[in-house]
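Remarks on the structure that follows.
Removed from the display is one protein chain of the complex; every other protein chain stays in position.
Right, subunit A next:
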Amino acid sequence: MKTILRYVRPYKAAAVLSFFLLLIELSVELFQPLLLARLIDEGLANNDLGLVVSLGLSMAGLALLSFGVGVLNCFFADHVGHSTGFDLRNEMYKRLQESSLEKLQGFPQSSLLTRLTNDITQVQNMIVMLLRFMLRSPLLLVGATIMAFVVNARMALILVVFIPFLLLILAWLMRKGMTYFGSLQQRIDAVNRVMKENLGGLRLVRVFGREQHEIKRFFMENEALQASALKAFRYTALTSPILLFLMNAAIVLMLWIGGAAVQNNEAQVGEVVAVVNYATRMTGALGVVGMLITLLARARTSASRIEEVLEGTEKENSGQYNVKDEGSIDVQFENVTFAYNESRVPALNNVTFHVKRGEQMAVLGATGAGKSSLFQLMLRLYEPASGQLLIDDSDARELNITSLRNQIGYVPQEAKLFSGTIRENVEWGLEGAETEEINKALETAQLGETVRALPEQEETLIGQNGVNLSGGQKQRVTIARALLRNPGLLLLDDSTSALDAETEAEFLGALEAYSCTSILVTQKLSTALKADKMLLLEHGEVIGFGTHEELYGESAFYRQLYQSQYGKEAAT
């Protein structure tokens, strides 16, 4: 909660003002019973009609004043809440954008999204509600007690005895309530998780006929949720009767004392009426305590979830030197070791290789051999644990991270596109690119014909509101996107897996017109054979590096692999 409060600071003045407005609104209201007492005791008792009318009118006037102030309070309270929410939202998004992927790994995507929207809304609501009327209840308790003292000190003493009790019980109830609601939230999350998994694994569940198993799993979580919900809700249901009981007991006592005082001429009827009215107002104010508990409990969980992100992210390290645009890049790995997670087995172990400017290198290796990790390091999405990565002969850590990435055209394994037109997606590669450049990229990616056949060519919308592209088509858009930037280094992470053999061959042919260094991860030996060099990885270690001839001569593993694909006779 502390970190979150920092974000309210820019709006401190407005928050304080809205608090004062609330105070004014409240004190106006608290004057009403006082005026009522005078109306009864001085106006009616003395048959002074003029006083009755003027007191009635001033009560009406005060009501109007209180309304005006209340509306103003709304404006300021909402300003504080929504601006804080806005700042928090932007700040959190910014942190997410700037954070290193390593730190982000800890947060599942769906959870990041709820934190960014729902959780911030919860906190925002809490601020608004607090300033608008939640603080009203405690203020009213204090204010009404003071006013009661002004009217009749003896009766008010009862309140003074009761209120500390009340506050103590209130605090205890709230604390307990918060924990109950905290665990309720966890139960709700658990039920939702089962549901989400079930939807995600829908086909799997059906094929294996595990519906009953899933229903049982859900049933158990659902049952736990029910128990927790009963506890939390019953608890809040219990709070208001307890508080009401206390207040009502106080009212009866006050009446007892008041009655005696009136008889002894130590108090007037109007005074008794006013003090009792104060007490019933306090009772009303306590009614919102249940709501306060729920709201605060939710906001607190939300706040801590937001803080987790704000504190759990870390900026990427960027060096000072820029990478020059020279059409191609020289990449060198020197004894690089890397693990995604300190506790995990290294994904890369002591990897060394060198790809010179303009060369093409294919990376082959079993699943989990560390092929994709190579790319993650070159893109500096992750940092090596030890060893050195040299780009154009300088240490990658000393390079400006943006200038480096701008020189790389990366095509990921799983095609990720954004909603918008095809053109907009390709333009991610190079903002403000000419139409000819885009067409050239599309052509090279073997997408020219497909795009021309679409209703609105490259202006066709894709994604949720547009046409659905097939897996292979999506992959080719990502290829065009990478090519558009005329990269110095092209990274293809098994990016042609969804293309049929013909299209793939044509694409690789067209690629020869580019001067860039290129590294491609591939599953297909036939594709790898076209490259200048091959890198064989196994369990994160290099087990072969060189041309086909070199490898065939040196590596038994490679020979076996080659023969498995082409048979023994093809080897010659």
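Rule of thumb we're sticking to: a residue touches a chain if its C-beta (ideal position, glycine included) is under 8 Å from a C-beta of that chain, and two chains touch if they have at least 3 such contacts; residues count from 1.
In the analysis below, contacts and distances are computed from a predicted model.
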Absent chain [UniProt protein name; select from "Aspartate carbamoyltransferase", "Putative ABC transporter ATP-binding protein YfiC", "Phenylacetate-CoA oxygenase subunit PaaC" or "Ring-1,2-phenylacetyl-CoA epoxidase subunit PaaA"]: "Putative ABC transporter ATP-binding protein YfiC"
Among A:V8, A:V128, A:I391 or A:L551, residue touching the chain not depicted: A:V128
Residue of A:F162, A:F353 or A:Y410 in touch with the missing chain, whole complex considered: A:Y410
